[in-house]
Every structure is written in C-alpha cells, then in structure tokens.
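Every protein chain except one is present and positioned as in the full complex.
In order of appearance the chains are A and B, and numbering begins at 1 in each one.
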Amino acid sequence: MNKYLVNLKVNNMPVSVEEGTTILDAARKLNLRIPTLCNHPDLTVAGNCRVCVVEVKGARVLAASCAAPVSEGMEVFTNSEKVRIARKHIVELLLSEHNADCTKCFKNGHCELQDLASEYRIGDHVFLDLVNQEYKMQDISSPSVVKDDSKCIRCQRCVRTCHELQGISALAVTNKGDHQRIATFLNKPLNDVVCSNCGQCINRCPTGALTEHNYIEEVWKAIYDPSKFVVVQTAPATRIALGEDLGLPVGERVTGRMVSALKKLGFSKVLDTDFTADLTILEEGTELLTRLKKALVDKDDSVVLPMMTSCSPGWIKFQEHMYPELLDNLSTCKSPQQMFGALAKTYYADKINIKAQDMIVVSIMPCVAKKFECERTEMRDSGYQDVDFVLTTRELAMMIKQAGIDFNKIGEEQYDSILGESTGAAVIFGATGGVMEAALRTAYEIVTGREVPFTNLNIQPVRGMEGIKEASIKIKNVKPEWSFLEGVDLNVAIAHGLANARALMEKVKSGEANYHFIEVMGCPGGCIGGGGQPIPTSPEIRKLRTDAIYSEDANMPLRKSHENPEVVEVYKNFLGEPLGHKSHDLLHTHYKPRKRY
Amino acid sequence: METKLKKVDIIFEDDKTSPITILEKTIKRSADEIILDLIDSGLKGRGGAGFPTGLKWKFTRNEDSDVKYVICNADEGEPGTFKDREILDRVPEKIFTGMAICGYVIGAKEGYIYLRGEYNFLLKTLQSKLNKFNGELKQKNIDFAIYLRSGSGAYVCGEESALFESMEGKRGEPRNKPPYPTVAGYNSKPTVINNVETLVYTTMICHMGPEQFKALGTNDSRGSKVFSVSGDTPIAGIYELELGMPLNQFVDEFGDGDTKAVQVGGASGHCVPRKKFNDTIIGFEGIPTGGSMMIFNSTRSMYNVLHDYLEFFTEECCGQCTPCRVGCQQLLKGIEAVKRGERSPSYLDDLKNLTTTMKIAAKCGLGQSVGNPFNSIIDNFREEIIY
Partner (left out) sequence: MTTELLVKELVEKNGKSRNSLMPILQGIVQKEHFLSEEAMLSVAKELDLSAADVYGTASFYTFLDTVPRGKNIVRVCKTITCHMKGKDDIINAIMNQLKIKVGETTHDKKYTLLTANCLGWCHKGPVMLVNDDIYPELTPAKAVEIIQSYGKE
C-alpha cells in the first residue's frame, strides 16, 4: 500500500516521513533523540510515562511523541522551555515514587531512570518522598525473577511484554490512582502464578523493579572454596552476546575470549553446553524417529505426535501451565544444560576422578528460566542437584568486571576437554529454528545416508524471525531400515516467543495442522533474545546476534551433531546408545501439569 | 452589565409532543439538514469540554464504516454535579430520542447508555422505559436500538476513551488521542459520545428549531444549561439557566448572603472568590462548566475544600500517566506538609509550577485540569492554606 509522505519541521529542520509515523520516529530521522521510558521497540505504544512530550506549535498541550502521529505542516519543538521544564518535572515525579537508593540496586549503572536523572542533573529532591514502604518487600519467591515494586515506575513495559510477546499476562496493572501498581493475580508470589520465568520482563524493565535472581556471590564462594571442583558450562547464545555488556558492539563473537575470561575467574574447568546440545540432537532425533516408526509402522496409539522440543525451560513451564493436555507431545529429553549437569556429576566426575559431591556445576546461560530449571526436583539424577548455579550472560559480565579483566585485550582460549567439543549444529541452538535445523541435519543423514539437500547444510526455510515458521521436507531414497519413511513429507513448525507458541498450540489442538516435529523457544528470537541476555533488546539487536550465531556455525570444522567425536565417545564408553538404559536414567525426564489460572 | 440571570425551561419542559413524535418528524429530514441545524444552534457539549455537537456528528457521519455507535455518557461523577441523574430520572425519553436521531444522522444501529454504578437505583425504571422505546422504534421500522451498560465506581470513566475501555471490559484508562472517538471509539469504530444533557438539547433543537435555542446565551455560549447548585445555599437543586450570566447575579439568587467563593465546574473547575464575582461570566468565554456550582460561605475552610478535591483526584485518577498519578499525590501531600510547617509557604509556588506541567503533559483531561482548583484556591486563599 502506498503511503503519503508528510512534511513537517522538527526544531525548525524540515523532514518528510510516511503518513502514520510518530513524531518520535520523525525526530529520530533527524538524529534528534527524545528520551523515552514506557516506549519499547518490541511493544505497542502506551504513551503513559510522558517523558517524551514535545511541543507542537498551536497545540494547547504537549504531545507524547511516541504516540502522536505527524501531520502535514506540523512544527515540533523537542527542547523548548516548556518541554524541558515538563520533562524535568516528570523525571522528578518518577524519582519521588521510586526507591532511588541507587548504590544498593542491582541495576545500578544499567537503569534508564538513573540515566535520565543524571542527564537532567536532578539534584536536590524538590518533591516529597512518596515511596511506599510496603513495596520495599521484594518478591524473591521465584528462583528466576525478583520483583521490587519500590523501584517500579509503572511504565507497564513488563505487562505488555507478558501479554503481547508471551501471551501469558502473569503480570497486570491493578488498582487505580495512588494505589495503582503492577501485580500478579491477587498479589501472589511470582513462584505461585503462571509465570514461565522467561525473564522477558526483566529485559524490558527500565529500572531495577524486575531483575534476575542473582547468584554471583554464591558462585564466587564456590570458586574460592578449595574443597570444591567448579566446572562451568556455557550456552550457545552467550558467546555472541557477552561482549555487549563489556563494551563491544552487538553481534561480536567472543567465544575464545569468554573461555579465557572464565579460566581467569578461577573455574576449574571450562566446558561447553554445546557438547550436550549435540548430544540432545542424538537423543531427540532418535526419539523422533522412534515415535514416527511406532506411529507409522506399529500403529501404536500411545505415541503422540507432533513431538515438541524441550530445550527451553520457559517454554516447558508455559506448557505445564497452559497446555497440560499436550505434555506427552514434549520430547522427554532434558535440556542441554541439564544433560550436561547429569553427565558432569557421573561420567565426567568419574573420568577425572572427582567425587560428585565435591563438584559444583555452574551454567552461564542467556536465560533466567534455567535458574528455575536447575532447582526442579526432577533434575537430580546424578544423585545430587545436577546443576548448582545458573548465571545469566549479564551476571557473567559483572563477574568479569569485578575480577578486573580487560575483556578487549584478553587472549582467546579453547574449551577444556572432555565435554568441551561441539559442532556448528550445537551453536545454532541459540537461534530460533536452530534445534530444528540441527535435528534435520542429523536425522536426514541417519535415514538416507546423505546430507540434507540444502546448500552448505544451511536449512534456510527454518531460519528467520517470523513468529511461526513452517517447512516440509520430502524424504527420498531412504536406507532399507527406514523404508517406512520413503516418500514421507516431514512437516515441521517453529515458534519463538510464547505468544507465538500459544497460537501454534491452538493450531495443533484444533487439528488444523499436521506436523511431525515442532520446535519452540520461549523467547523472541530464541536464546539469543533470552531473558538473561544483555539489555537492551530490539528486533535489530536480535537480528545481529542471530547473524553472529550462523557465522559461528559456518566457521566450525564440524557442522553435524553426530560427528562430534566426544559425543561418539560418550556413547561408546558410557551411554551405550541413544535412548538406551543409561540415557533414560540420566538424560530424560517427565513433566507435570500446573495450574493454568 | 446588561445580562440578567434567566431561568429557562427546555430540558424538563412538559411538552405535549412525545419524544417519539419528534423523532419521526426529524428523521423525515436529511441528515445534513439536521447537522446544519445543530451547527447553527451553536450547541456545545454539556459535559464540560464544550465541543460543538453538530461538528462531532458531522465528523462521525463522514467516516466510512459499516458499524458506528452512539453512546450516551451518563457517567456523571464530577463532584458537585447531579443534573444528569435528574434528567435520566425525569425525561429519559428525550435522551433516547436524541440518541436515535444521532443514530439516523451518523448511520449507527446501536446506542449505549453508560450509567455510573452509583446510579444503579435508576436501572430498573430506565430499563423498562428503554424496552418500551426500543419496541416503538421496532414498530416504526427504525433500525436502531439502545442498550444499558453500567459502570462500577470509577470517576475517570467519564473521560470518553476511558468509558470505551470500560465498555470493552478493560480498566478505564484513557487512550492516546488521536484517534478521536469520531474515527475510532467504542470497539475502535466511529462513535458519537454525548453527555446526557447534550442529547436532550439535540432532541429539543430538532423539535423547536435552532432559532429559539440560539436566541439564548451569548456569542460563545449559545443556549441554556442545567446547573447543579449545592453547598451553602438555601435553595440547592437543579436549575436550567441561560448561559453567559455574571457570577454576582448567580450569587445574589442562590447564595446565603455570606458567600465567600463559588467553585464553578466541579472539583476540576475554578474557584472564584467574592472579589471576582462581578467580572466572572459563566460560559465558554468566561468559566466553562459542566454545570456544577458549589457555594461556600465564610465559615468554610478553603484548605479543607482543596484537600477534599486533591484527595478525590489522587484516588480517582487512573494512575497510568506520571504527571497525574504522582502529581496529584505531590499536591495533596504538599499542602499537608505546608500546613504542618514541614515545608515553607514558598513550596506552594513549586507546586503551582508542577500544575503547569500537569496541565500540558498529563494524558487526559483529568490530570490536565487538577491545576484549575489548585491554582485558583492557592491564589485567592493562600493564607488559609498556610495557617
């Protein structure tokens, strides 16, 4: 549809933009920055913080530039006296109801309100302190998300995130007037409500009202404890995002530097979740083929299709709350993090001759739901809590800063072995569609003996940022033992962000779609957009991170999970075969229905 | 000054013509003619904001949409205002008729009356009268029906876009504008939303023609309006008066002889002190009002009056936008702090500056108008606030 161009002036500079553009975006086109708080590139417009107000010539009141569309001949002033006074007042008002004890805040130095206060040199507080003392009681019930209402500025970004991106609405705006606040159902603890722990709200909270439950001190304590052997694993998406919190541009790959920094922090061994990502492909791929065989050949009614991936703990908890009737569709495979923990405290401990009780497994994750996952009672198959502590990418960056490491100048190092080897198929777990692509690279080859028929193994149809992707791959010329798959169109679907997952689940439930395999990642863009990743996030940022993930893959010598030599070895020496007895004990799990409301 | 306070009888007039007859007569004319008459009459919205009614109907008529709505805003909540309740009680058919005429003009098939929850006691009779009226419409093959919706205690829902939100089952939080209701109102469809009293005037203007209405009032404020008179007056109640009267004449008529101030336009209106009665005109050229006139005599503490207002806004604002949510609390706590001597009297000037920001930066009319009572009371009764 053709859109008309609208001509206007901002601060006396002419600019032409498409009809429907907001004043904010028109100003951006002129490289004028207007401060915002409630506005976020991933969310619908709220227009409630009013920090972005501007003066429009002839108008009775100021306009919220994030919400007001341009019009022909409009004259806008973004820094007039009226605007400046109003904006400063608004920041002062926000500070007056904000627990501005900044030095004690986890977001100190990473707070949009603090930045604005600093920009406007808000000195002595003009207004009265309105901080509600009751709100200072933090909700620390969730192992993933900490909620501190005394820091909340009511911008409602979290509410819109939970509703628009995640389709959950665990958080809502409640009450009105001076009692208005952001709350769960009847103010229940976060751990008792439908929260998936995805942490997307944290990524979009401008202040310290929503933060991850941090375990930095616990991890330092373990590192300093001479009786503990502390191994660390790093998730695929951490290596392409960590740099953002350490002064590097978005999309810069820092794998070697991250390994080097982890070694300098004092971890006993630096290992890779990518190893268990490869292992997951073998287990999950086999599970899929087994399910297909049972369904297509044995006509076994108990087999449930489509099978759905289980790597994303936010997605898992979402499913337990929202679609308990579909729990049997989930792959029984644990997530790569938990497979790693279970193997570390058994196979690996044995190999390196360390007692499991002396081992501490730390994960560096782009995720806050992983913090909840590691505490699940199902995740103790080694006889101990398989993974002890989960740190977000952000927390790792803080530790690196605390240790005085100059991340820019640090050299690159290699992961330790064993449990450190990986393939390109594992690293793409970090992007939406990646698990699907990795699974197809292996499963297709198992079934046909040939590589997937895509240039350079890049399965483009499953890549990209559409909310729900669908693809169909014809399986031809199969090996004799897979003859039942000859000519079958393997239908797959991929969703990222739980609102999309919800839409996809409705399609599955209605029988409208006939998929064999579904990949779901709880966060927009997959793990690269995870709740534990550096802040801010936006579609552009997630695109750059995704590009980095695929370059990482393209540069790996091995690109298919089944070719990972350490994976081959673990089957030979320990597990036996995929879905074997030992795998079943250590690498697979079950799920439980939770309250939907 | 020439103008005399003049009592008028249009709204409650017991005309022999039934409203349904007015409707039948009116819809024989073209929609454009009706709009022209309304514009010609000079009728402006009687809810307080004063937008020309004819234009509102015209804009909505011009929107291209299969579905449009007529909504009667009966969420009368402004402290000091009770005239809509009286109209709803006494002449509801005139409201229904105005809605049906509007439906004909703009091309809407559905009308809603959003009645504040505090007036639930009216529901029963209103519903039965509505059933009768809807039946008559059906009988006469007029494709329009009116439904009742009820509020649940939220002053801000009187703000039109908050009212739509509430009707859509959501929190009554005002929307960003544009789009305006004429383009996207209830269910995001073009919507005319008029105050109860405005709708009755549209009926009566269609009945008697614009001339009679236009002859009343002044250039900027045509016609008459229903006033809710309360406070220190021996004759509190509802009065339909010609617009444009000077406040001193009003006080002569309604005051108790000891009037020190009149709050014109409810809690969100302006407080006029005795010394300004002579040169204050009630109308759009002076102080516009939704009809609330609260009279205070010399025994009243203006600190208490302001405190009550601010407490009201602090509790009743929706809470979404910063200037209003936090601003209201600061004003309330601020005058308390000055009263207690914890802040110096000059802090009142900081607060006055804050109301300027609220006036231009708040999202809706509620926050924008809190400065009206604040400044007019501080400016005229500063000592009462401090000591």
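Here is the rule we go by: a contact is a pair of C-beta atoms (placed from the backbone, for glycine too) under 8 Å apart; a residue touches a chain by one contact, two chains touch by 3 or more.
Just so you know, these numbers come straight off a predicted model, no measurement behind them.
Screening A:T184, A:S260, A:S310 or A:S335 for touch with the missing chain picks out A:T184.
Here the missing chain is touched by one residue of B:I146, B:V229, B:L243 or B:I282, and it is B:V229. For the chain left out of this panel, the touching residue among B:T26, B:S166 or B:S221 is B:S166.
Among B:P19, B:G45 or B:P79, only B:P79 touches the chain that is left out of the view. Check B:R61, B:R300 or B:K359 against the missing chain and you find that the one touching it is B:R300. Within subunit B, the residues in touch with the undisplayed chain are 76-82, 84-85, 116-121, 123, 149-155, 166-172, 187, 228-232, 236-238, 267, 292, 294, 296, 300, 304-305, 308-309, 312, 315-316, 318. Counting over the whole complex, subunit A has residues 163, 168-176, 183-186, 193-194, 596-597 touching the chain that is not drawn.
Everything that follows uses one rule, which is that only the chains that are shown with their structure count from here on.
The part of subunit B that touches subunit A in the complex is made up of residues 154, 156, 171-173, 176, 178, 314-323, 325-330, 333-334, 337, 343, 350, 353-354, 356-357, 359-363, 368. The touching residues of subunit A, counted against subunit B in their complex, run 45-51, 53, 60-62, 64, 67-69, 82, 85-86, 89-90, 93-94, 96-97, 126-128, 130, 153-154, 156, 173, 175-180.
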